[in-house]
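Note that one protein chain of the assembly has been removed; the remaining protein chains are unaltered in position.
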Amino acid sequence: MAGSTFGTVFRITTWGESHGKGVGVVIDGCPAGLPLKSLDIQEFLDRRKPGQSRYSTQRSEPDRVEILSGIFEGRTTGTPISLIVFNKDQHSKDYSEIASYYRPGHADYTFDAKYGFRDYRGGGRSSGRETIGRVAGGAVAARLLASLGISFCTYTRSIGPVEIRDFSREEIFNNKFYMPDRDAARKAAEYLENCMASRNSAGGVIECVIHGVPAGLGEPVFDKLDASLSKAVMSIGAMKGVEIGDGFSVASSTGLDDNDGFHIRPDGKVEKTSNHAGGILGGISDGSDIILRAAVKPTPSIASEQKTVNKSGEEITVSIKGRHDPVIVPRAVVVVEAMAAVTLADALLIGSTSRLEYLQKIWK
Amino acid sequence: MAGSTFGTVFRITTWGESHGKGVGVVIDGCPAGLPLKSLDIQEFLDRRKPGQSRYSTQRSEPDRVEILSGIFEGRTTGTPISLIVFNKDQHSKDYSEIASYYRPGHADYTFDAKYGFRDYRGGGRSSGRETIGRVAGGAVAARLLASLGISFCTYTRSIGPVEIRDFSREEIFNNKFYMPDRDAARKAAEYLENCMASRNSAGGVIECVIHGVPAGLGEPVFDKLDASLSKAVMSIGAMKGVEIGDGFSVASSTGLDDNDGFHIRPDGKVEKTSNHAGGILGGISDGSDIILRAAVKPTPSIASEQKTVNKSGEEITVSIKGRHDPVIVPRAVVVVEAMAAVTLADALLIGSTSRLEYLQKIWK
Amino acid sequence: MAGSTFGTVFRITTWGESHGKGVGVVIDGCPAGLPLKSLDIQEFLDRRKPGQSRYSTQRSEPDRVEILSGIFEGRTTGTPISLIVFNKDQHSKDYSEIASYYRPGHADYTFDAKYGFRDYRGGGRSSGRETIGRVAGGAVAARLLASLGISFCTYTRSIGPVEIRDFSREEIFNNKFYMPDRDAARKAAEYLENCMASRNSAGGVIECVIHGVPAGLGEPVFDKLDASLSKAVMSIGAMKGVEIGDGFSVASSTGLDDNDGFHIRPDGKVEKTSNHAGGILGGISDGSDIILRAAVKPTPSIASEQKTVNKSGEEITVSIKGRHDPVIVPRAVVVVEAMAAVTLADALLIGSTSRLEYLQKIWK
Partner (left out) sequence: MAGSTFGTVFRITTWGESHGKGVGVVIDGCPAGLPLKSLDIQEFLDRRKPGQSRYSTQRSEPDRVEILSGIFEGRTTGTPISLIVFNKDQHSKDYSEIASYYRPGHADYTFDAKYGFRDYRGGGRSSGRETIGRVAGGAVAARLLASLGISFCTYTRSIGPVEIRDFSREEIFNNKFYMPDRDAARKAAEYLENCMASRNSAGGVIECVIHGVPAGLGEPVFDKLDASLSKAVMSIGAMKGVEIGDGFSVASSTGLDDNDGFHIRPDGKVEKTSNHAGGILGGISDGSDIILRAAVKPTPSIASEQKTVNKSGEEITVSIKGRHDPVIVPRAVVVVEAMAAVTLADALLIGSTSRLEYLQKIWK
């Protein structure tokens, strides 16, 4: 069980290494009848594409997705949707040196410890290219959710010490960092210039807000919606923390401040009066926006000298060369959104059987 | 799929409501031949027992575990281990009023939204008593891990604004808060007295350190060890955030500061020179201590007045009566440890098939 | 993964040994709002009860089921339903001898080979009592299916060489063998008298017919409805073969004879003109009755002398004493029905998400 499948009823299975023939995903359990075309998926992939700015790797892959199965006459058939992106721009020789030692902050050592050897070319399976399958799968999930009125707003909340102070939804796609605050984006650019100049790198925080989720999704005990979202997000490389709603700040809050009250909306519906909970109570969506944040570590590949060991058991000093983003955050924004979308699609399908009356609507 | 099963090869399935006949767990996939007796489990359960101090609910249940299956002549047989704790001290009338309205910060509203109705007595399935099954299952997992040299140290890192400044392993079991710092425990007690006096409640942070984990556990993509640990911990009621190693602070760190170098130990083994990663690289254990932290929200049941709505669609003001801990953190410490243990046991069993040479050791 | 869970969305987890404290089942994923009481389950259990005739073991256990969780005010809540039957009539000393040797036709040897040792008392986990959890779980599934118009007719088709030649639904519950043919039942009784006189035992065939299954259940490739039903039935102890519709006889049939045509019913619906397929085409229900048959081996515990070996590595001759049914078939009838019901309930829940329009009926 090499852990390459995520989800239970709506599930994605990804495959592929950085320098193999390609990377891909099989999406199983997508309901039949959903309109879907390559462009829906390509738009998602383009958001994680390298080479869009001087702050992301200059590897220039078009990363064109091909649909291999599961779509007929423009709609999903209910059978597995297989998507592939061929690798085009592999420079295997770039990576030949790293076969011999363990890069700090990377999975080189742990892959060797687990499997006895590894595909060392470009990080192999632990490369950032692994996320292409996630994003392609997430694009399909997002499309399904959109057809039921659920939408996403995901952006960079901070890069290094630079945090957003303003929020403009339009601004998100106006700057290279997907920040909803133009001023913060400008400061982030300055900060990254300094990082690059000092052969260093930066981390940051990604925030994802999900609108239109009906109350009642998520399962009470182990498959709580927040638990599943946490796993989804923490399974992305470089993530070191995740939080829902007020997150870690609840630890120093009080019950009186943290509890969200309820009131009756003019249309008669029950609604919370605030949203400290981030849209999830007892593991089940409460009808408010779902809010989650993830902490991304600084890019581990840096040109500065670092101490490590090689496979001959010698202690050495290395400096990582090659094309590396000084910050991963902007390209990871869409990956977080994709994983949240897959999680929510799965929860929605599972939730469709939570009441006998739901079954009777379909089968009687 | 009501989400009551956790784990793939080592898996637990829990059941039970606060005011039903009891709560329990079925542990499936525990290898045969592990010495196990009731006391091993009871010791874990006693750590989450109510009524141990004036800071936890005075409900006085002995919570004695009974082993119903899966043990023969003092050892596990490889077949499911069914454990039950009968409910003894239910005061159903205490809870009759809450049937009519939605308590702020609780799952009352979301259970109704999901299922159409709910067992309102004492929180039903979303009661804290649900964690008994987790802790009993975790005790078995911990026992299995101990037989392979893996141990846990879990404690309260903060309560409200009071954070530990010192670390004494012995002190953890010397105070009611499971804090490794006597002075912090004293200050936490003062803080909670104030909370109770103002009919309010507090949250906090729990930290779990796991020693002796061999390098190589965890699966590369979706079932990364940190992802699975995150789900495990976030599935516990009241958890709002989780982090591994340096966690959220990596967001403002740099690659140079965050990367852990490698060196060769005197015995020839590879080891990291620091542990910002918290023992996991690329989703796979690296041989260092695994470190995780979880943020616990303040107890939602408070005696102060709060605004909410009732099931007749009226806006009302309520004040929650009854026996409620002003802080959940101390009793949740063992729950975090239990969920981490189940996750690690599962990862270890799955990891036992990651190399052909492992299979050959067993089958040839 | 000791294999004690069956089903994906509607799932049962069983536990318990013949001579432990009891046996039980946790049913997870049953939709909320289904009326359910102990009697619904007890009626199923009573159909597998021992001691009902001289052709079944005289062990006189009342086998009363207790509902421990998941039901509130007479309806399922959507949370796990835990059911237990305590063991009452264990004669552990009866079984002390068999600890030392391997009974032919039993799992004694294979349990030792797998686990290194076994709970030898009464067969432990491989005892027929293990089926109590299946039947209790199946009773809940059958109840759910009944509320959607799906019903079962399960009976003994043959015992030893005696096969039914007539079919009367009323007769099924009129004789001890659950045969729909009074004359065959009489002949079966004679045949079994001979078996017992010669210290021997008999096998037989069970047939299960399921009415009212809507077309469209089952998943196309690996989770075909017939595949899942086959696993469900073959997982019952003593089953050696399973077939759907015309089953093994198709091997010598022709396409012209085996294909079922289609016509239009007076009410305008499409219907098959025959049912060689047994209600399943391409792994998906076709709206006709689902028909399956299972072959049950003769009771392995016989009083005749047999050659075997003991744990000291000696070849010995044994004669199995104690209370044993000369034929398992009649008591297994309800077990087959129970497993078919669980399988169908799971397929129905999974099938509820196969079309986008189904989701839109629920969520829009």
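Letters A, B and C mark the chains in the order given here, with residues in each chain numbered from 1 onward.
Everything that follows uses one rule, which is that contacts are C-beta pairs under 8 Å (C-beta built on N, C-alpha and C of every residue); 3 or more make two chains touch, one makes a residue touch a chain.
Computed from a predicted structure; not experimentally measured.
Which of C:Lys114, C:Arg169 or C:Lys321 touches the hidden chain is settled by the complete complex: it is C:Lys114. Although one chain is not drawn, the whole complex shows that of B:Gly3, B:Gly133 or B:Pro220 it is B:Pro220 that touches it.
Screening A:Arg48, A:His106 or A:Arg125 for touch with the missing chain picks out A:Arg125.
Interface residues of chain C with the unshown chain, by the touch rule above, are 1-6, 8-9, 14, 102, 104-107, 109-111, 113-116, 125-126, 130, 158, 160-161, 195, 200-205, 214-224, 226-228, 230-232, 234-235, 237, 239-264, 268, 270, 273, 277-278, 280-287, 295-302, 304, 306-309, 313-315, 350-351, 353-355, 357.
Touch with the hidden chain on the side of chain B covers residues 8-9, 29, 31-34, 76, 78-79, 144, 147-149, 214, 220, 348-350, 352-364. Chain A meets the missing chain through residues 1-5, 8-11, 13-17, 20-24, 26, 28-30, 32-33, 66-70, 72-73, 75, 77-82, 84, 114-119, 124-125.
Keep this in mind: only the chains that are shown with their structure count from here on.
Located most centrally within the structure is B, per distance between chain CA means and the overall CA mean. Mean C-alpha positions place chain B and chain C at a centre distance of 38 Å.
Per-chain CA centroids place chain A at a distance of 26 Å from chain B.
Spacing of chain A relative to chain C, judged by their CA centroids, is 44 angstrom.
Multi-chain contact residues of chain A (touching two or more other chains) are listed as 8-9, 214, 220, 350, 353-355, 357.
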